[in-house]
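A single protein chain has been omitted; all remaining protein chains appear in their positions.
As written, the chain order gives the labels A and B, with residue 1 at the start of each chain.
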Amino acid sequence: MPDLMNKHVLVIGGGVAGLEAAGRLSKAGIQVTLVEMKEATGGHVVDWYKLFPDRKDSMEVKKYLDELVSADNIHILTGTTVSEFHKNHSHFNILTNKGKELLADAVVVATGFDLFNSSRKEEYGYGIYDNVITSADLEKMFRLGKITMADGSVPKKVGMVHCVGSRDEKVGNLYCSKLCCVTAVKQAIEIKEHISDSKVFCFYMDMRMGGAHYEELYREAQEEWGVTFIRGKVSEASESIDHKIIVKVEDTLAGRPLKMELDLLVLMAGMEMSAGGKSMAELGNFKRGENRFFESSDHHFGSNTGNIEGVFYAGTCTAPMNITETISHARSAVAEVTEYLKPKGN
Amino acid sequence: MGKLYDNLLDDIRFEEGLNACMNCGVCTAICPAAEFYCYDPRRIVDIVQSQNDDEIVNLLKSEEIWYCGECMSCKTRCPRGNAPGLIIMALRGLSQELGYFVESEKGRQQLVIKRIIGEWILNTGYCLYLDGISTAMHPEQGPVWKWVQENKAELLERLGGNYKGDGPGILRKIPQEALEELRRIFEVTGGIGRYEKIESFSRKKAREMDLDLDPEGIDNEYIRHIYTTNNGTHNR
Partner (left out) sequence: MKYDGKRAIWSEYQKEIADDNYFYVRSCVRQNFFPGSEVTFLRIMKQILGKDIYEHPCHTTCSGIGYHGDVVPVETTMTVVARQFALMTEAGYKNYLPSCITSFGLYTEILDTWHHFPEVEERVRRQLKKATGREFEIPSNLAHASDVIYKFRKEIAAKARYKLINKNTGAPLKVVDHIGCHYAKMFPSKGVGGAEYPYVLAGMIEEWGGEVVDYPERRHCCGFGFRQYLIQANRGFSVACSKEKFESMKPFKPDMIITNCPGCPMFLDRWQYVINEMEGKRYGQNGEGIPVFTYEEVAGLVLGFDPWDLGLQMHQTDCEPILDKIGIEYSPEDKYNTGKNRKKQEVNTLIHA
């Protein structure tokens, strides 16, 4: 589109949403600058190993995104954050932390999410008891091919705790993070694959298996791998004299409280608005919703737009979503941006 | 909405204690009473929130609502901000107001609590007063307590107390005017009314059970019965 070749869009955030949006914008002929606060792009996806539902290596997704943003009309600035952000009529003036001044016709905010800091769920002892880890820690173990307890021994009894940092008034997050249940199921299967004689227990409140092939994965976990699912929220974890983890939970379907000793406890950490997103919200006066993610103009047909005209949202900065949804959301943001950038009167 | 549920809503602790329960079981998981008794606080909250009066009446008459130790460990953990312990307190209050408490072995025990703690508050200004804590009723206090009881005046003086004395100090005599203020508070706020209900429903039950119950004091058949009887079906 020749009208758009002179247009410049700033993409804030170099994770899945930001890279996808930048790539699609560049294909439309638009000049793109992408700023990413870390020293490398990729966001969270590079921290995972095998992705649900099809168990592909996350690096395949990274490879796809890297190719997508390889065009000449994209400039990627890593180690860069926004220091000042001003809207002037239909332009945006931006100053980066490295002193670079940018002028943009539209902005795509793709600041993503942070994982819930599990040490805030104090009663689970993350950061205190040696054998309590998060789902993110476990993914790193999967990539190294070694799942061990703190002292290096192989765990035989593993517990997965759903809803850590989600659906919980006590930590201030009332919403469901959507992806933790399927993560627990996937990781349970992976533990069984690595340690065939292990016993894995998933402690859940509800099984939220709403994505494509999620429910089938849950069934596979039970039928093929013998993962045990216990319906009860873990109340507390404590450490025995030999550093094993003791959890207290009610098996609500049997109506009985139980205490279980485990070798390793894995916390399914939920998703929260990222720190980078919070700063951008303040800098740009972007409204945030009650769940502290960016507030969209409309739930159904306005999820890519917010309270500032010319600013568009892509990805998990608006709500928990998986990689498929993030990519779709970034593409829909681009559709909104190109529509916005067309000369008025057409 | 049932009438009983409305009664519960009148109790401020019920309003504070129940938002809505999603049956996650975190309360039962941590509850000491659930460990040792046939008790499940999650189940009780679930029944109450159904607002079914028949079920609530059953609860008010049941043994179940008397197992809680009011430690409030449940309140710390509930992801919905509920407190089963507070709901239990509201249920216990209503059970006594309506007289259902005498239908359960554990509920009937309330008369003992009223006649010791309840009356000590009005008569002495303390919930517990030394003279009334006998080794007969509390053998678990051990030989040391027997020695304390036998030497209390000297012991308290030696430690620096003010046993039955005027002015401030340990186990002092609380002035009569203060006790009168307490009594008036109890009258104005329904405390005396509650005591009277506990007494009258218990009297009726004692007649039904053919056990002697004097109008005052703890040395009688009915009190001894409810203080010591355990039918052995309460525990897991």
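Keep in mind that, in the parts below, contacts are C-beta pairs under 8 Å (C-beta built on N, C-alpha and C of every residue); 3 or more make two chains touch, one makes a residue touch a chain.
The structure displayed is predicted, hence computed values, not measured ones.
For the options A:113, A:129 or A:175, the residue in contact with the chain missing from this view is A:129.
Residues of subunit B that touch the chain left out of the display are 11-13, 15-16, 32-33, 35-37, 66-73, 75-76, 83, 89, 92-93, 96, 105-106, 109-110, 112-114, 116-118, 121, 125-130, 133, 137, 140-145, 147-148, 151, 154-161, 166-172, 174-175, 177-179, 181-182, 184-191, 194-195, 198, 226-230, 235. Although one chain is not shown, part of subunit A still touches it, namely residues 119, 122-123, 125-130, 236, 238-241, 243, 246.
Everything that follows uses one rule, which is that only the chains that are shown with their structure count from here on.
For the pair subunit A and subunit B, the distance between mean C-alpha positions equals 49 Å.
Residue ranges on subunit A touching subunit B, taken from their complex, read 123, 163, 167-170, 205, 231-236, 248-252, 255, 257-258.
Interface residues of subunit B facing subunit A in the complex, by the touch rule stated above, are 22-31, 34-35, 40, 42-43, 76-81.
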